[in-house]
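Next up is a structure, given as structure tokens.
Only one protein chain is missing from this complex, and each of the others stays in its spot.
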Amino acid sequence: MTQLPGLLDTEAIRKDFPVLDRVVHDGQRLVYLDNAATSQKPRQVLDVLNDYYERSNANVHRGVHVLAEEATALYEGARDKVAAFVNAPSRDEVIFTKNASESLNLVANMLGWADEPYRVDQDTEIVITEMEHHSNIVPWQLLSQRTGAKLKWFGLTEDGRLDLSEIEQIITEKTKVVSFVLVSNILGTVNPVEAIVRRAQDVGALVVIDASQAAPHMTLDVQALQADFVAFTGHKMCGPTGIGVLWGRQELLEDLPPFLGGGEMIETVSMHSSTYAPAPHKFEAGTPPIAQAVGLGAAVDYLTSIGMDNITRHEHALTHYAVGRLLEVPDLRIIGPTTAEERGATISFTLGDIHPHDVGQVLDEQGIAVRVGHHCARPVCLRYGIPATTRASFYLYSTPAEVDALVEGLEHVRNFFG
Amino acid sequence: MTQLPGLLDTEAIRKDFPVLDRVVHDGQRLVYLDNAATSQKPRQVLDVLNDYYERSNANVHRGVHVLAEEATALYEGARDKVAAFVNAPSRDEVIFTKNASESLNLVANMLGWADEPYRVDQDTEIVITEMEHHSNIVPWQLLSQRTGAKLKWFGLTEDGRLDLSEIEQIITEKTKVVSFVLVSNILGTVNPVEAIVRRAQDVGALVVIDASQAAPHMTLDVQALQADFVAFTGHKMCGPTGIGVLWGRQELLEDLPPFLGGGEMIETVSMHSSTYAPAPHKFEAGTPPIAQAVGLGAAVDYLTSIGMDNITRHEHALTHYAVGRLLEVPDLRIIGPTTAEERGATISFTLGDIHPHDVGQVLDEQGIAVRVGHHCARPVCLRYGIPATTRASFYLYSTPAEVDALVEGLEHVRNFFG
Amino acid sequence: MYQDVILDHYKNPHGRGLRDGDAEVHHVNPTCGDEITLRVRLDGDTIEDVSYEGQGCSISQASASVLNELLVGKELAEARRIQETFLELMQSKGKSEPDDAMEEVLEDAIAFAGVSKYPARVKCALLSWMAWKDATAQALGETAGGKTA
Partner (left out) sequence: MYQDVILDHYKNPHGRGLRDGDAEVHHVNPTCGDEITLRVRLDGDTIEDVSYEGQGCSISQASASVLNELLVGKELAEARRIQETFLELMQSKGKSEPDDAMEEVLEDAIAFAGVSKYPARVKCALLSWMAWKDATAQALGETAGGKTA
């Protein structure tokens, strides 16, 4: 077995993930390399979910019975855990949503309804990048259509990095918000936060960071990032589906208007008017995803017990190995950085003129799960003149043997269609 | 044991719900009478959730690997189940949201952004009722603030029913949308849908029905209701938290604009513009609550296997018994209908001048879980001049013995504070 | 949670009713609708009266009664110490057994220790104490500024 410096004890870790024992297609052991789409869930998270439903399930807040008190303590305890996980100055800055997409839409909508100085309108500009996930493009397109604000973006260099050469022309005095992805879900690129934040701060623009592909894989410190909002999603970081997070700076959360209205987010309601609860509840209308928040708390515990820095190191070693091995495959072209530096463990590629659908399907027949398509980042495909890519993405339980299986699988694909 | 005609075999049913075996406060068997806040979950639903995570977890749509195909089939299969459950003409009319509150906000926002003839603006009126849950008040207040539309409502009669005597003055030619609750979560009242729908149709207004407290307890037939939109929530009907439903008429879903933007809801994206997928995906931005939808599908299967009509009959018998027994308690005043006719299994009351917090707390010490407060329907408390109520709410696993326990518990409360 | 002391105060509240004061405040707990109107009368550094009226649960009612019993006649500095100690007790989440020193300061109010385990009820117990703090600050501001109420 290939041994690389920095790897985690995957033999032990894999025992925590029941699905990794799955056998598909009559006898193929599952090789799950679709972690950028969603991660698998450890036993530790599933147990917490079950415990919640079997022992403490109740609606949260305002209940005086045991179950309601327990459920509330678990739900709010999950908020404490997530706050600590991202080094939030205050637990009240952590808003639970249903996914990262809702988090990003929440920000876009708040800024559309906000009073000055935050209000986005026809005199202002919004800046994003060409490597955003659709969930960080469409909300801003909608906002710009609805308010008349101008949408601008950073383009990409040939090797899959942000082209910041015209940063002064792109982020201007008119810019009210700059929203960008910390780690690209298609290219794997890790973006230079500091340069962008510095320029945004110079012109007084708010900074929104889409950390959906960062939170699962590296230490996330919202204070060090100096962002105003940071969004991420539970299902990619060992948590359940149906739960996302928006972290926002407290003073902004106080000043900005609510988004969805309903139970839980109010202070007092009459038929004529209502006042709103302080953040985070102001932004959590209705019964929240209680079990899912509790499950995310357990996921955060799990990741912390392994150590985020250890996970980063593991994935870096694996990415280094995978890039090297993939580049040995004839006709394989990596779309994105071709080294392991400043990149995450997500590798997109094309294989000659074999269509990614065919690549993915033949890999699947060998038990290897990758994703094919535009990965909700179609502008990147347009930029590089390709219809789609095949994407392999690793996580803390991925092994060099799985990289080898992928490379062998690709050889088989080439022979098959050769 | 009290035997009432129409009761379900609760001895068998209760075995399906692990939490009902819970013992609280050193030895008190849990008597869970907080079902209007959230229901408990049967083993059948928890097993499906576990299976999903342990075998088939993957992101949905567009994947070509086994897990992605399975997850997609499970998720879309849940849509089929929910569509059948509410007798939707088409499965594409079922939108998965995170809860009923999001469903209702979705409608309010669509109507705010819509083109004519649907657009709500300063020349139009919105009609709700005084017995709405905050989740069906605040979205319309926000819409009315943002668009200038006028918000009107039906008041309540002394005995907790809608006062429709001025229906012609309240729903007028200017009314574009009428939104009301099918079963009140505080009064228990079942509202007369037909009279309201008929008037709304006469003036060409859209009808939105909040069925959050109906879907768990009675056969829901969106075609028979003749509504345009129907909202409900998974966690009150044996499903997981984090999942809600909006059913909408297909032609409306085609004509109305999207709400949240992101992955899954698009057809094609470029930096300059995007087009949207057909409904339901147009309204499901981002990774949906996959496991939760699958869990809701299992809940629907479970409820169907028991039979919605049987559940209604069970609850009706129990409500009849409970109303009778509660009215024997001195100083107890039911807020809402005082018979079991046209009412659900949710009973709010006051007990002399003992504050509901105290009632709830002393009941809790005896293991009896009720909810106290304004139940996210503060206008109802204002209407009846009370600060709060104590609310007992029943479900398919509730028993006459639990009603007896409640009544005994209330006697104890009276002695305690007497 | 419902110690006899609490029930006694609830059933036979001390000093209930509104009397003359140097300042009046009205506090509400929006989540449960508890309300209190409270007046403070000072004589120099001494609390001459705390009068109040309100509606709410036994905890909030008893707490106001205990407050009246404990604070009336006390020096301000001493009263503040009691208020702070009570706040500390209520925020303890039922984790620490109150010690002797605390018991000496809080007297009857020590009976509320059990309430601190119930987050939903802590606000009820604190309602009158927060109102008193607020009213006293107002009264002192007015005294300092030489204004009448």
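Order of writing sets the chain letters: A, B and C. Residues in each chain are counted from 1.
Note that in this section a contact is a pair of C-beta atoms (placed from the backbone, for glycine too) under 8 Å apart; a residue touches a chain by one contact, two chains touch by 3 or more.
These numbers were taken from a predicted model, which means no experiment stands behind them.
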Checklist entry - Since one chain is left out of the picture, which of the remaining chains does it touch in the full complex? => result A, B
Item to check | Of B:E69, B:D255 or B:E411, the residue in touch with the unshown chain | outcome: B:E69
Next on the checklist: I'm checking contacts with the chain that's been left out. Which of A:D121, A:D255 or A:D358 qualifies?
Outcome noted: A:D358
Item to check | Touch residues of subunit B, complete complex, unshown partner | outcome: 61-64, 68-69, 72-73, 267-268
Checklist outcome for this item: Missing-chain contacts on subunit A, rising order, are 354-358, 361-362, 365, 372-374, 381, 387-388, 416-417
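We take it that only the chains that are shown with their structure count from here on.
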Item to check | Whole-Å separation of chain centres (CA-atom averages), subunit B against subunit C | outcome: 40
Checklist entry - Taking each chain's centre as the mean of its CA atoms, how far is subunit A from subunit C in angstrom? => result 48
Checklist entry - Can you give the whole-Å distance between the Cα centres of subunit A and subunit B? => result 31
Item to check | For subunit A, residues that touch 2 or more chains besides their own | outcome: 62-64, 68, 268
Checklist entry - Which subunit C residues sit where two or more other chains touch them? => result 31-32, 118, 120-121
